[in-house]
Structures are given as C-alpha cells and as structure tokens.
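Removed from the display is one protein chain of the complex; every other protein chain stays in position.
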C-alpha cells in the first residue's frame, strides 16, 4: 500500500490519473474517484470546519448523506457552487475545490474560538441572548452573526450556465438503482411499460458497487436494462421531491463531472408523472453518539467499506470499530481482506454470534464486547481512543488513526414521506419503515426495512463515566447539535419532537437529518422517559439533497424569464428610439425621445403635437372581446352599469364594469357592429380578468343566454390617431367610409379599408381631441402604421407613448382603472354617476350600491387638485391632510392618484382620492412631501375643454 | 404593395433546424372561432361536418370544448356570419400564428414545457393546453408533426423557448 491507496481493487481506472486542486494544493487521483476518496487516498483527513463551533471535521459517510465534508467548487467566473458534499463530487482534470467555514485557513481557523466557548452556546443560545437591547439587533448582533454563521459562500456573479427542463411520463418510475431497484426494473422490463430508473450516483449499482462479488451480476443487469428500449436510465440524477399524483421532481447533473465548461446544459430538471413509483432508496447507517465522535477519522463503518472496495482507498492504516450492529463486523472483515489494518472491534453488546467472533479471531482482530468508546484523542486526526467496560467503567487506550461507527440502519423514507405515506415504528431495528401508501407507490429493499445486514441493538448514547454536561457527543454534525442540547431542550420543557427540532435545530441542516433524526429521537425518548412513538417524528421535506436554483429555474431566466408580450408595432418603436415600460406583461413605448430630450421634454413635445396637429399611438394592447349571439345585448346589459339594448349598430358606448361588491373593476369603449355582435374593449391589464368574469356569469349564472365571448385582443392591431389633423390625414387612405363629421360622429364605428386592409374604424378619443382608433388585422399593424407615418409627415405627425397618453387623458378628466381606483371605489366615488343606468332593475354590482358602507358619508371620492404653486408637481401616492398643524401622527384623509405637468395648461394637474372630496370643491388641502408641505385647491377633474368643443368637429 | 411585404410576423420565416426536429412558421391561415350549443347547430350554418367530441378534428375543424370549435383553413372562402342564429362565428385569423414542429424529436421538444403525456396523444387530436406559462393549442398532424397555435404577442417568447430547448 502506497500511502492510503490500496494496491488492488476498486472501480477506479488506475490507468487514468487525474490532477485536481483542493484548497490550492495539487493532488492526484484516478478517474472514478470522488473528491472524498481521492483526498482520503492522499492521506487527507481534514475536510472542513463545523457550522457553529468551527470544529475540525473529516469525512463521515461515502454518499450524499455526508454531513461534514461540505466543499465549494469553483468552475470559473460565475460558476461557484458552495455546499457540495465531497463524497458526491466526481474528480476531473482541473477540478478546483475548497473547504468552507474557515478563516484564514482550514488548519488555523479563527472561528474555532467558538469551540472553546462552547459552554456559552447551548441550544437556543441565539434566541435567549440576542434579544436585548432591541436596538443592538440590527446594528451589532445580526451583522456579526451573519459574518460568522452560514455554510459556504453564496456566489456573487451571474450564473452563465444554462439549465434544461422537461416533463416526462412513464408507467413505472424506480428511484434508486441498487440491487432492489435494479431487480424491480429487470422484473418490469419484459412488459410494455415505459420505465424510468433514476439514481443519484454516476453508475448503477448502489450498495452493490462496494461488493465486488456482485459486479458480474451488476454488469449483466446494466447491459440488459441499457438494451431495453422501454427503459430510460438516468444516472447522476437526484429525485429530490415527491409531489401529488405521482409527480416527482428530479435533477440530472450533466456536465459538472466533465473537465471543461460547455455550451450544453449543466443540469436538467425532470418533472416526471409516473403511473406507479417504486422507491428503492436504501438505508443510511447511523452514527453512534459519544464524546469526540466528530473528530476527523471517525466515520461510518459502511463508508470505510465503500472507500476500500469501490475506490481502492484505505480510510486509515490502523482502524478500530465501535459497533452496536453485526454489519460493522462484516465491514471490517471486508476491510481486512482488502488490506486495511484492523486494530480492534469494540461492541457495546455483551454477546454476539460465534460466527463473528470466530472470523475476528481468524483475522487476528482484538474484540472488546460490552465496551464503549468514551473519548477520542487527536484534533485534526484520530491518534487514539479511550474505551471502557460498560459495567465497571474500567478503561483502556487503543492507538489507532481511524475509528469506525456502526450504530445500525435508518431506512431512507424521505420520498415516501413527501408522498404522505404513513410510517410504522419497528422496535427491533429502532426505525420507522413505510406503512400505508398515499399514492400508487411501494418501497423495496433496504428503504422498506428489509435487509440482510444482520442484527444489532439501538443505543441512544454510548455509556460513559464522564460528566455528561462536559462532553461533546454530536447528534447532528452539520448543525453542531449535541446530545446535551437535546437533553437541555427537554429540561426546558419541550415535549414534541417538532419543538425540540426547532429549538435545537436538530435535523434542520441541508442534509435534512439523514444521519441525525433517529439518534435525536432516541435521546429525546430517553430524556422524556417515553417511547419514541409517543414523541412523534418530524416531517421530511423536499429537497432530498440541496439542488441548484439554476436547475429549478430551468429556462426561466434572461429572455425566457417570463414572456414579454409585444405588439406588431413594437419593432418600429424599438427602431425609432422608444423608451419602453412594462404594463401587465406587455412591453409598451413610454415616450419617444428626440436627441437630447429627457422624458419630461419628450412628453411635453408629444402632448403639444397631439393638441396642435396629430399624434399616433400604439393602442394594440387594449383588451378586446367579441360578444356574439342573439342575446348579446341582453348579456352586456346585465354586465355593465349602463344600458346597452338601445345602442344602435354603428355606435359606441363607454362601459363601466363593477364587481358584485359594487366596486369598479374595469372600463372601456365598446361598439355595436350588428344587432347580435359587439366589439368590447377593456383595459390592457384587465383583459384576461374581464373575459374570465364574463365567462363566469355566462356559464354559471345565465347559461340560458345564447351568446358567446371570444378574445380578439390579438386579432387586431390598434392605432390611435389623435389631434385636429387626424381626419385630414386619414381621408386619402381610407376607402368605404365617409369620414365627415355628420356621417361619422364621435363615438361611432365604421367598417371599410385603410391602405387596402380591412379595418374596424372607431371614432373615439382618450385625449379630448378629434380621434380615431384604427383596428386592422394584427399582421398588418406595422405596415399601416408606417403608411400613416409617411402620409402624416406633412402634418408633422408625432408618435407618442403611454406617458403622454396619461397626461392627455388627465387633462380631460378621464380615469385609469387601477391607478385612480383601487378596488374600493364605486362609480359615485369616481364621479361616474352618469355611466350608471338608474332605471335598470339589475346589473352586476347594482345591489351593492345600496350597501350600508357604500351609502355612508365620508367615503373617499375622486377629485381634481390644483396646487397653489402651479409649478409644483405632486408625488403620486403622496398623502393628504386637512390641517398641517395637527400633531403627528396626522390624520390622512386621502392620497394623490395621478399627477402630471401639463404643458398645454402651463401648470401641474392632479387627481386625488379624498374622504368627502365631492363636498370640498374650492377648499384647500395640504400635501406633505419631502422638504415642504404643499397646498392645493380641490377642483373638478376636467381641466381642459370642459364643453368638449374639440371633440365634436 | 404585396401581402408578403405588408405582413409583419413575430418570428423568423426561416425554419430553425436542430438535431431531430425543425421549428417553422406556418403559412398564414384563416381562423374562425365557432361557438354553438351543439355541433349540429354549426353544421346547419356551415354545411360541413363538425366533430362532436372534445379533442377531435375533422376537415380543419377542431373541437376544443363543449361549445367551442376552431376552424383553420388556408382558403380565402367566404364565411357565413351566422347573423340572427344561435351561433357565434368570429374571425380570429390573425390572433395567433402556427409553429410547426416536425421530426422524430418533435414530441420530445413539446414535452420540455407541455405537461401532457404526448405518447398517449393520438394523431388527429387537438387541445388547448400550456407550454410553461403560455397558453397554446396543439394539433397532432402526424406521429412526428405538431402544429402549435400561439397568440401573436407570445410567439417570440415561444420561438425562443422552443429553439433553446431544441438546441440542447
């Protein structure tokens, strides 16, 4: 044996040496090694510092349950992954890994002072200590604790990797490809079932990978399954969560084991829907609880066997075993045969089978029955252990460099528990096993409690003559929870394991208590003098092992984060320098700055252009619903506040939509195209909501009506042409429509063509100017827009954005639902009484207008506000008070909902919701803002052309 | 001015070809939303066979719901308006575009974001469903050929999502 690499054996490829780095030092391993096995083979025993006490820690396990050896891997800029388990990281050329939670270095760690002060850090320490004084929390305690606490460092740069994602369907999903999982797959393979076999490791086999006798069988099985066309094998894939109706989330790691970063996805999220699930997740060996059980060199005995048989790495040169279970004996026998020096077997039991004793004798191993380890010497590596007789506490010292623990087995019921399957306690193995399923699922192999590891006893803690309050016997290694902490929690009155868990944080680390839950439960059981089954069991929750945010996000980042909806004219806006804003999911042009203009200057120019000549605006995002059928008018009459039955074809009407509680939810101008056909418009953000609400009433309240609703939002591009020159511009382009004022009055609709394209032409205005809204089939939107721009050059046509649109409408007193209303505003509050049909017997929301709260005085009402200083533009959202001299906190009677500079009026204008506002016309209100409290007079909401002379031309 | 110059499509007219699957924009179609209480009511108006079962397609008409059908036709045929009758016929030709996924990996591509089990989605079947967060209508035209109808404003996103998924 050279160093700690065994001469023979393992599944590593000794012909392919691999160079890698750990904490800046170069090491060599072989292809097939994990970071853990390669470092162990190099004699490394120290892998990290613990979470709370910064104690030196080594490897404890060989798989994904490893609680101690958390490391970070740096794959270059933005590709930094913390908190990986060294036992799950495959080495490759150039791997650059680091230990964590230490400063300045792993061997000399400043934070280790916490370990010396450990008596000051009992369970609940933070809760108890950092309560007072309150003011210290934000400035002192939290920053200090944040600096000391936590596991690895969070990456600071954007992740350049890409992540794939897919749904998948199968008849049978098998999680875990150890012997039990493989058997289940082989058994089902002959059927025509679609089978997916998932395993978190890089190759199939699970526990069989550490058992060379099974390798020929494993190879035959692997080939049979690979050849079967109905079997999909996913290795390096972790089933992390089990959700309703056999929906399983799994992440496949595609490139992290490869030397170079590639353009292909790093990981792939599988969202699997399975007819039946077979869980073959195996079992996890349990540590023993004794003083010093976290010293580097103390590890699970099964892990030592894996390192020897699978990776050809010896975990030590003189190894002792502390066991409560037969399986530990078998493990060290295997180690002895692999060439690892075995110093002693210490078994807590008084009797074991003669077969075990005979084999130990044959191999020349000292055996100490009815003994326990009571102490471990060595700081960065075990140098010797202290053992004593359980009855008389007579002790002895054994020199060794490694101590194995075999405390029995815990079936991995994580996914079973996610699926809400029930568990049953089995006393003889001291563990919970799957009982009644909640889905179409079954457990096979070790995770069902069926195994051939032999028998053992369950001990909460090893007997010790030491003062229990002075020893550090770890239960949860990742969260640094000791047996003492759990006993303290019980002494302080915690009874439920759920409370003990939260108080001590036992089982709450990233390893989800894989190695700690059952030991914690046993210790609590003893402390409470109650059977385990009376204490309860904490819930396992996804993820089974930590997963990257990248994998969970999948494609949903950058351009694919969420859909940005664009209109047909969006490309033109982008090419012409528009500044955009998001409205609902839509990208809308906010303003079109010319060279050197800021938003203010651009918006002023756009507004003036509309008032003086003609402006052009992309209104395609307005929601549109086509309402068709013999009962169309009747339906709208029931939905909207105003009457619809008498509206003549060819005419438009402003519609106000309430919810049944009487509050405004949407508005828009709608047109009657034919006796049984209406073209509705809604707000941009309200389109889907309004259609859903209307479908709801139609389908479930009035199913007798013969009328159907179809969203036509995207069928039409809508171009608003607004300004005194709008008609002159339009006339030469339109055919089949008489545009004259008499033939085509305000609030009318006509059908014809524009630039040869069929159009539904509305004569409507949201600006107060002569205006048209040109609806054309969406594909032609940009072409018609460009024709209008070309034709409009002689009128100096000006494209304007949503910001100018907001100013123009405010000058005219038009509200925006959702900005000037907030879901608690009635038509009367908004000053829209005129839009409510007084004679209608019913419409949605009518009855609520007589609700006591709604007829009560003092409701917030929408009013105009004119600042005393015309140059002051109030902040939207600013609070309003009646008397600025009142003591703080003042009574706020309302707030500003819309506020703009009006270039047309040469002053600021605003809307506000004010309690009793309609009764305050002409009165003065006060608006405190940073620096100064401003005065404003309450006014009507129409600031410009109140008589509408500019519209009816 | 020719129609080709006048139309402005939200995605490229050049197909995206990846290993085992291509993504292309279908030629413009006439589309109508057909609504009625029964298939028979529509048959009377349209004088064509209308499928009865949700998911079924027949002669370019897909049954999407108990009272909803989608008619897609390349022809510029005159459609009756159904005026005065208890039916609703609405022109939605330009509401959506159609992306054609074709090739042995077409179903695999669609399943990257569509939660339906497409192994059990027969040729000729149509349904409204979802791709990640975007509503789509899928029509299985052949074992290796899907039509995916998507509202225009979501088309650029869907194209990007499909091409990203196909490139992996």
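Going by the order they are written in, the chains are A and B; count residues from 1 in each one.
Here is the rule we go by: a contact is a pair of C-beta atoms (placed from the backbone, for glycine too) under 8 Å apart; a residue touches a chain by one contact, two chains touch by 3 or more.
Heads up, the rule we're going with is that contacts and distances are computed from a predicted model.
When the listed names "Sarcosine oxidase subunit delta", "Putative transmembrane protein", "Urea ABC transporter permease subunit UrtC" or "Spermidine/putrescine transport system ATP-binding protein" are checked against UniProt, the chain not shown comes out as "Sarcosine oxidase subunit delta". For the chain that does not appear, the touching partners among the shown chains are A, B. Although one chain is not drawn, the whole complex shows that of A:79, A:193, A:728 or A:846 it is A:846 that touches it. Touching the chain that is not shown, out of A:696, A:751 or A:919: A:696 (per the contact rule at the top). Looking at subunit B, the residues touching the absent chain are 54-55, 64-66, 68, 115-116, 127-130, 135. Interface residues of subunit A with the unshown chain, by the touch rule above, are 243-245, 247, 271, 273, 420, 438, 660-661, 692, 695-697, 699-701, 703, 841-842, 846-848, 851-852.
The definition used in the following text is that only the chains that are shown with their structure count from here on.
Chain centres here are Cα averages; for subunit A and subunit B they lie 32 Å apart. Note for the complex: subunit B touches subunit A at residues 1, 5-10, 28, 33, 35-37, 67, 81-96, 108, 111-115, 117, 119-120, 132-134, 151-154, 156-158, 160-161, 164-165, 168. Those residues of subunit A lying in contact with subunit B across their complex are 162, 164-169, 194, 264-265, 268, 271, 273, 555-556, 559-560, 562-568, 571, 586, 626, 628-630, 674-677, 706-708, 710-716, 756-757, 777-783.
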